[in-house]
Every structure is written in structure tokens, then in C-alpha cells.
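Before any comments, here is the structure.
Missing here is one protein chain; the remaining ones are kept as they sit in the complex.
Labels run A and B following the written order; every chain starts at residue 1.
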Amino acid sequence: MTLLYLSQLNVFHGANHAVRDLDLQVEQGEIVGLIGANGAGKSTTMMSIMGAVKPRSGAVVFDGQNITGLPPEQILQKGIAPVMEGRRIFPSLTVGENLRMGAATVSDKSLVAADIERWCDFFPILRERYDRPAGNLSGGQQQMLAVARALMSRPRLLLMDEPSLGLAPLLVTEIFKLISEMRALGMTVLLVEQNVRMTLNIADRAYLLNLGRVEFSGTPDQIRSEADIERTYLGGGQVQKPSATPTAS
Amino acid sequence: MRNAPTRSLVSKWSTPVILMGMCVLIAAFAIARDDAVFLRVVTVMFISVLLTVALQTFMGNSGLGSFGQYAFVAIGAYASLWFGLSDQQKRVTLPDMPITWWIYKQHYPFELAIASAAILTAIAGAAMGVAFVRLRAASFTIATFAFLIVVNRVALQWEEVTRGSRVVIGVPRQTTIWITVAWACAAILIAFVFKESSIGLKLRASREDEDAAASIGINVKLMRWIAWTLSCGMSAVGGALWAYFIVQFTPNNFYLHETFLIVAMLVIGGAASVSGAVVGAIAVALSSEMLRQTENWLNTQRNDGTSFGNLLPFQLIGFTEIVLAIVMIVVLVVRPSGLLSGRELRWPRGNSQPGVTDLAENIDEA
Partner (left out) sequence: MGSISDFVQYLVSSLSVGGLYALMALGLVIVYGISQLVNFAYGELIMVAGYGLLIFGRSWLPWVIVAIMSVICAVIVALGMDQIAFRPVRNASPTTMLITSFAVSTLLQSVALLLISPRPRAPRLPSIFVQSAEIAGIRVKVVDVVALVVSIVALTALQLFLRKTIVGLSLRAAADDFTMTRLVGVNANKVIATAFAISGLLAGIVALFWIGRIGQVLPTVGFQPVLIAFIASVVGGLSSIKGAVLGGYILGFLTIGLQTWLPQDVNAYRDAIMFAIVIVMLLVRPEGLIKPAFSRETR
């Protein structure tokens, strides 16, 4: 079943045509990668799904409903939760308060309490630092908090924007492991990443963006087999060693 | 379009000519009409033009809001008394000033007294400016506002230099309409030249993005400081002219109400251009005078108990301010860059780029 469907999306930043005629589909239970270089339009796509940027034309359809142009607060209520670039946790709130903010749209208090328990079990560090200001957490811990906070709204689709950005290589591996674990939880994930290699390791399918257009889409194997892509995006500079299956701890 | 450069140069420099022409025309009209009340209104209006242009020189180019201008208007007004009055006059006007003071002996001709007051005030402004230019946005505005209060309270207490809270008396009325229009024109020219100078250009670049401007090597603080000092000096001239026109005042004549009026003029006209300042000042000054006369007329009707007057439930006080405040809010909401949207008046038209935009430009951000 198709959970998210973008059709002929066009987004402008002032005069800059950031996203061009973008078509994209995410099926229930999939992890879909949205990859490409800096400035390819990945984050803009994500912002327009979240309603933070209004597309010039095209449609965003979630679970059969047209959600194009709705304000962010309503989009979240439809069941899409973002994990923003730079984590964007609330630094002066405690870890626990951050989690409660994640569930701002959930009115059932016992449900919120149960979810907090659940994610604190999943991320033990959050329980350990529960009453500390979130700003005191390390980068990797903040990323976990950001994910947990997004999960608190009981979303059906998790949008993740550059979760590995600015993290140490070891933590990057951790984070990708975490994302692949989301699949086991039955979560659907749209992952925006510059780290192409790692993304292809965990994704079911991926879209490669270049200058606002989808240049290629398909399974990781199909993408890897494209010689051009290999050269352009996977050739140099990536420090992470490719590991076919992330090992569980 | 090969001959465009000369044409656009003419067009560019037509701005101060148009603005000064407007002022001179209004002055000539007022003199021709020879109505004492109207003359008075127009004279005060030119002082407002001067002050609004002075504020524009700083606020319009830097994008920072100053509520402290009237502190310098006050300093300029009182300083012009120190420099401009003879010692006999000082004995009447500033009786508490010790005769041993150096300033007590100074007595310059009118124009020189104004210039001295402007220089003194610019020095004071420069000294404060060193501190102020380090601040950003809201902090800057609060600091300048705090300075306004400091100057007001000190002026009210320091009887030696200001006569304290008592009304200053015995100042000769030396300001004429021609003197004010001349100074207003000079201010327009100075403001325009400054805006188009490389300092003005750099400052306007920093208005959009201070960090970006700094990153391309613009010393934003220095540019601000220069504009600030210039603005203080110009404000002082306005204060001095006003002092020798109104001739009776206290430190409380240089306070919130007056600050509001000048800020309103600038915001309504559009802070980003000199034309906006001039048009805003003229429009607000004339329309608030009309409102005030209407207000007075209505109140007279009511006091006389005419049938129309009896319909009024109460005395109209502060009606002018209400209209002005509402207009200002509407402008800020609907047309945040003011009536002229940061454009300069030009002839021939065309090619007039909106001045890089105004203070409130990033409306659709977020």
C-alpha cells in the first residue's frame, strides 16, 4: 500500500527552482532513501512534505489524503513525524520534557506515559538522563532523543533529514543501525541523506536527486550498478567502510 | 541603452532636487499666504522634516531602530542656548548657571551657535555611539531608549545648564521659515549624499545581513558609528532651530511624545529612502495639523453648545494621536516598507530600484 506519494512537485526558494517535477512514492513498511549532493533539493522536498515550505505546484498525498499546503502542526497530526537536520531538540527542556513535547498531539496521558517507558527502554541513555536538560547531551544522544521524540507522536511515517550529519563516524554507524531497526518496529521511513553508501546499505529503495530532479530511482543494487553513480557519488571521500548487513549489538 | 549611465545619473540626482524643490515650494506658498498660524505650522514642519531625515540617515541605512534621537535634539537645543545667548540673556534664561563657567562667556552669532551646538552634540553622540554600535536589534533600541530617559532625568535635575523642570524664558525668536527650509534642504542633501556614498552603501549592505557584510570585509560597526554621529549632529540642528522658534520649553518637550511623532513620520513614509522621510514628515505634519484643527473646531462647537456640538459625548483630546497611531499600525501591517516602499522620488522615472528593501522585508520567511 502506498503511504506517501509526491506527484509533479515543484518548489521555489525565491527565484531558485529547488525541486523540479518530483515524483516519489513510499510504500508502507519501507525504508526509502532520498540521496544526492548538497543542494540537490533533498531538504526542500522534506520541508514541503512537512508543510514548512509551500510547493508552487504538485501534490503531496499521504494515506490517500491530499495534504499539500497544510500547516506543519496539522501534517504531524496526520501521522508524519520529522527528525530534522541538526536534531533540533529543545535544549533547555529536560529529556523527559522533550519526549512529552513529542507527544504534544496525543491526548491520552496513559498512552504518553507508556510510550515514554517504551522508548526509554529502547534508548536506555534517555532514562539515565531523563531529568537533565537535553542541551547537555552529546550529539549522538541528542540524535536518539530526536528520534524518540518523533516516535512519541505515534507516527506512521518517519521523515529523517540528514541524521548522520555532524556525528563521529562510529556514531554514524550506530544511527544507521537504529534506522534499520525502525523497520522491525513496523515504521515506514523516508531518509534524506548525503551519506549515499550507508543509506544504500539499509534502504529498500532510493531516489537519487540532482539539481532538483530525480536522476535515478530503484533498489540499492540497481543504483550501485549504475557506473556513473558509482563514480559521482560513491567514488571518493566517504570514510565509512561498507558493511553489507549492520550487525546488531 | 548605451547612454543609460548619464541618464540614470541625472535621474539619481534628481531626487534631492525634487525633495528640496518641494520644500521651497511649500515655504513660498506659506509666505505668500501670509497666515501666522499656517506659517508657524510650516516652520515646525520643516524642523520635523530635518529631524526625520536625520533619523533616516541612521535608521534607514543601518536598519537599527533608535528611540534616543530626542536625547540629542534636547542636547542640541540647550547647547544652542549656551552658545547663542549673551551673558545678560543667560542671567534671565539660565539663572542658575555659574558665571565662572567658560560657557557662560560664550556668545556667538545665531548660525555659529547652531553649528557649535551641532558639533558638541555630535561629539556627545560619537562618545555614546562607540558603545551603542556594538548592540544588535532590540538591545540597541532599548539602550537608546534608556539613554533618552537618562538625558531627560538629568536635564530635569541639572538646573545649572537647563533651568531644570522650569520653563526656559527670554530666548529670542530668531528662527524664521527661510532658515528652517534652508537647513531642511541641507539635511536632505547631506542624507542623500551619505546614502549614495560608499559608507552608506556598505551600511545598507549590512542592514540585510550583518554577518555577511562583515565577512566581505565591511567594518559594520564603524559605518554605523559614522551614520549615528552624523544623525546626532543633524538632530541637534533641529533642536536648536526649534528652541529659537518655540522659545519656551522644558526638558519634557524632548521626550516620548516627540519621539513617537518622528518615528511615526519615518515609518509611515518609509525608512529606507530619504524621499520616504521627507514625504512622511510632510504628510504627517500637515494631516495631523488638519486633525488638530478639526479637533479644536469640534471642541469649540461642543463648548458653545451648538446643536451639532451637543452630539459629541466628550471633549476630544488625543484624537490626533489615535489617528496617527492607527495609521502607523496599518502601514506597518499592510505596507511595512512605508508609503514609498523604500523608493526615491525620481525624474525621469524608471530604473528606480527599490532601496535594497526596508527594515521589515523578510515577511514570508518562516
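Everything that follows uses one rule, which is that contacts are C-beta pairs under 8 Å (C-beta built on N, C-alpha and C of every residue); 3 or more make two chains touch, one makes a residue touch a chain.
Everything numeric in this text was worked out from a predicted model, so none of it was measured.
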Hidden partner chain, touching residue among A:4, A:26, A:76 or A:160: A:76
Touch criterion as defined above, residue of B:64, B:79, B:223 or B:340 at the omitted chain: B:64
Residue in contact with the excluded chain [from B:10, B:92, B:311 or B:326]: B:326
Full-complex contact with the absent chain, from B:41, B:267 or B:340: B:267
Hidden partner chain, residues of chain A it touches: 50, 52, 71-73, 76-77, 81-82, 84, 86, 88, 90-93, 97, 100-102, 104-105, 133, 135, 149, 153
Residue numbers in chain B that touch the chain omitted from display: 63-65, 67, 131, 134-135, 137-139, 141-143, 145-147, 149-150, 153-154, 157, 256, 260, 263-264, 267, 314, 316-319, 321-322, 324-326, 328-329, 332-333, 336, 359-360, 362-366
